[in-house]
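With one protein chain withheld, the remaining protein chains of the complex are depicted in position.
And now, subunit A:
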């Protein structure tokens, strides 16, 4: 068999594959878009990504800053604080500012 004929038989097989299997057609699509995609998808890379899921921060300070930013966005604006009492007299429980509710209740529990 000449190489030309061999090539066309391969092509035919490929075409048949895509017609028979929608999965293979999808695979061809993916490879066309990402030609450098690894040959073994279920291999170490994918699994390693899964094992280390979660956002990495530079350090705990970075983490706490990010959390504070998010909290300010999420919480409703706090009620106006009572005027600060400094050194005037020993405060009673009524004088102390209300502790900010750090956690918002679930909307399912409404």
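Heads up, the rule we're going with is that a residue touches a chain if its C-beta (ideal position, glycine included) is under 8 Å from a C-beta of that chain, and two chains touch if they have at least 3 such contacts; residues count from 1.
FYI, contacts and distances are computed from a predicted model.
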Given "Sorting nexin 6", "Autophagy-related protein 9", "Proteasome subunit beta" or "Serine/threonine-protein phosphatase 2A 55 kDa regulatory subunit B", the protein name in the UniProt record of the chain not shown would be "Serine/threonine-protein phosphatase 2A 55 kDa regulatory subunit B"
Interface residues of subunit A toward the undisplayed chain are 21-27, 29-31, 33, 37, 41-44, 46-48, 50-60, 63-64, 67, 74, 103-110
